[in-house]
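Below are the structure tokens for one structure; questions will follow.
With one protein chain withheld, the remaining protein chains of the complex are depicted in position.
Chains: A, B and C, in written order; residue numbering restarts at 1 for each.
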Amino acid sequence: MQENVLEVRHVNGFYKEQSVQNGIRRLFGREGQRVQVLHDISFFIGKGEVVGLVGESGCGKTTLSKAILGFLKDREGEICHQTKHPQMVFQDPYSALNPVKKIGWIMEEPLKNYTKLDRQARREKVLEMLQNVGLEADMADRYPRQLSGGQRQRVNIGTALMLEPGLLIADEPVSALDVTIQAQIMELFQELQQKLQLSVLFISHDLRVVYQMCDRVLIMKEGRIVEEGTVEEVYRHPKHEYTKLLLASAGIS
Amino acid sequence: MKYAVRKVLTMGVTILVVSFLVFLAFHIIPGDPALAKLGTQATPEQLEQLREEMGLNDPLPVRFVRWLVAFVQGDMGTSYSYQMSVTQMIGEKIPITLTMGMMAFGMMVGLSVVLGIYTAKHNGGVIDRVICVLNQLLMAVPPFFSGILISWGLGLMLHLFVPGSYVSYTKDRGGFFYYLLFPAAAIALPKCAMAAKLLRSSLIEELKKDYIRTAFSRGNTVNGVLYAHALKNALMPVITFWGMALADMLAGSIIVEQVFGIPGMGRILLTSISHRDYPVVQAIIVLIAVWVIVINTLVDLIYKLVDPRIS
Amino acid sequence: MLLEVKNLQIAFHDHSLPETVVHDFNLTMEAGEIVGIVGESGSGKSMSAMAIAGLLSRHDMTKEGKCLFQGVDTLRCSRQELRKLQGNEMGIIFQEPMTSLNPLKKIGWQVEESLRLHTDLGKTERKERALQALAEAELPNPERVYSLYPHNLSGGMRQRVMIAAAMIARPKLLIADEPTTSLDVTIQAQIVKLLQKFSREKGMAVLFISHDLSLVRQLCGRVLVMQKGYVVEQGDMETVFEHPVHPYTQKLLAAIPKIPGQGGV
Partner (left out) sequence: MKKKYNYNLMTGGILTVTMLLLILISVFYVPYDPDKMDSTAKLAKASFHHIMGCDQFGRDIFSRVMKGCGNTFFVAAGTVWMGTVFGILIGSFTGYYGGILDEVLMRINDTIFAFPSILLALVFVSLLGGGKYQIILALGIAFIPSFARIVRSEFIRCRELDYVKSARLSGAGSLRIMFVHILPNTRNVLFSAILIGFNNAVLAESGMSFLGIGVQPPEASLGRMMSEAQTYLLTRPSMALFPGLMILWMVLGFALLGEGISERQAG
């Protein structure tokens, strides 16, 4: 058994409504009304493994990723990861890049905050990473608006990899892209994953993409993981009704 | 319904808080009301006695509640300078200023709707451009300048009215309204220009939206789309502006009353400020505060009526 | 023949060099037929569909060619003539169900709109038809939905409302511009089934625009592949998907992740 990069045990997640009533309740030290969005979630990701997380909008995929990154304040259960700075690739290539900053500046940011490298060394690392994600070096001096969707997503992947993270969460990284661009980004992703032995939680609603990218898959519905297994297992012999429905809707099976 | 109750309750609380703040502000300032009443020749004993009579030695919250109760009952205190009831002093002036404000409001709403819709519909046309330039100019004119221009042009040159004169309501009803028409126009013009511009851009923005395309795809005429679909949506931000303008018009009237020599609230406020006649200033400020807060609540309620999304 | 588009060409003139976004677009549709147009963003597929629907009218744009719908040229005819078709003979649904409905009007009012504009049915009759249309679009509890506002409904339900509104006047042609793109997979499949049902039961033709090849495959009988304003390939669903001729079609099909043993798309 390999060592696990991420272990999630019996996690319950809650979302607090931001209302005046709740604010007043908090003022008197009471708990506000909360809605449970994650129910008893348990899974693990091994080193160098890509795990897919499939579900429809509102099923709690994004909340789960927030919980893993430590952004969800109100949760119960254990989340252990071996890595210092887990990173994330976001769905929307447009809003994930600060529009008033240059690409180089954005990619440098993790190094500035977490390392003691000087300006020169940071610059070199950025240029190296640009090459790794298949972009020209002069991209460093451009603004996000001058880049296409595919190029932006390459920059996002590059930024996430700057710190050589042990764990990467990819939240629908290709669903906002055209099919042909999607194929290119997936190829790049797989190439980097193998080269750097990345452990990835790959969130997607597209079963075909998940099939190609992932080793194992988790099917999520209404805050619960309803099915789990290797991709082959789940796709060929789905057990849960919901998985069957998903596969049928996508024209697989 | 729950929404309305909540809004009205919030309004009540806000009015209380604001009037307390105003009350507080006018009690921190230096100056002794008893001294102001009796003059500097008064002996310390006399002063002390009057203070006791006026309740000035009681703690602040007690005095606030007493003042508030009296205020609600219509007793706003006594003016230092004129030794007469503030209620009486202001009471005569409120209808004048209010009439002028409402006339200005009516002018603004009417004109801005007509101009806004016309310019949005003929976006880019010659008349649209002319109106836009005019709007831009009007917005930059301070109300006292437009007042002076109206006095000079319509009053002195065209002899439509005599600048600086005022007709009392009791003497001549028609004349009263006629003479308030000009100051009302001076207040309304800049606001009207802003409202028309806002409605125009709001409509143009609205006409680009997806549901407009849907409306066309069902076979609506251009006018059908404009009036049945876009207008209501486009009016939302304009309603907010109208509300703010209505609140602002009282402030505008202070200046314009000065230009046209109208004996309204603005004039009393100014003289009271320069004479440091605090009871009068305080009463007027609280009244205007209530006016502003009530208008804001009304705007919120109208919003709720128009927009089902608000809860 | 229901629809005949001949040499449609659309160009923009907002820059000094005119930019042609649709070149030489040809299409014929028979009653009851379902035709798909696929392509990536910027391929001109939506532009062509909107031109056919008579919803493209910008002063900095020129449209050439012919687009005969029941003998009326929707590119040239007056707004008056166009209005008689839109919402009546021709229904249109759009990509974004969230923004395509007027947020301040009740669902019932919006579903009935076509009837109000094109027929002189009374209020009760209109309501009856609207409830029927909502039920046909498989919305649960039509009575309740009728008096709700768009923001009360989920994306999938709003798209059903859009379909009900488009179907209420029994159009002969339904133009669906990426109707499922912003919806979840399971809802997508339901919407596609719904369109299929309508086409079969009412003999309505559907022009289905999408970037999702697997959906087009499930729904359509014939397909046009567009790239950068050109129709690069068209024909039977089977032929195009099994034996693509044009390199771009091949590339598109290759870009879809394959699941061995499950067949292609």
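Methods note: contacts are C-beta pairs under 8 Å (C-beta built on N, C-alpha and C of every residue); 3 or more make two chains touch, one makes a residue touch a chain.
The structure presented is a predicted model; accordingly, all values stated were derived computationally and were not measured.
For the chain left out of this panel, the touching residue among B:117, B:131, B:259 or B:283 is B:259. Within the complete assembly, A:87 is the residue of A:63, A:87 or A:243 that touches the hidden chain.
Considering the whole complex, the residue from A:42, A:98 or A:146 that touches the absent chain is A:98. The chain not shown here is touched by just one of B:78, B:97, B:119 or B:151, and that residue is B:151. Where chain A meets the missing chain, the touching residues are 18, 20, 23, 26-27, 69, 71, 85-88, 90-92, 95-101, 106, 109-110, 113-114, 156, 159-160, 162. Listed by residue number, the positions of chain B touching the unshown chain are 14, 17-18, 22, 25-26, 29, 136-137, 139-145, 148-149, 151-152, 156, 163, 244, 247-248, 250-252, 254-255, 258-259, 269-270, 273-274, 276, 281, 285, 288-289, 292-293, 296.
Operating definition for what follows: only the chains that are shown with their structure count from here on.
In this assembly, B is the chain whose CA centroid lies farthest from the centroid of chain C.
For the pair chain A and chain B, the distance between C-alpha centroids works out to 53 Å. Chain centres here are Cα means. That of chain A falls 34 Å from that of chain C. By the touch rule above, chain A contacts chain C in their complex via residues 56-57, 178-180, 182-183, 186, 205-209, 211-212, 235-236, 245-246, 248-253. On the chain C side of its complex with chain B, the touching residues are 53, 55, 79, 82-88, 91-92, 94, 96, 99-105, 113-114, 117-118, 149, 151, 162, 165-166.
Residue ranges of chain B in contact with chain C, taken from their complex: 209-211, 213-222, 224, 229, 232-233, 306-309.
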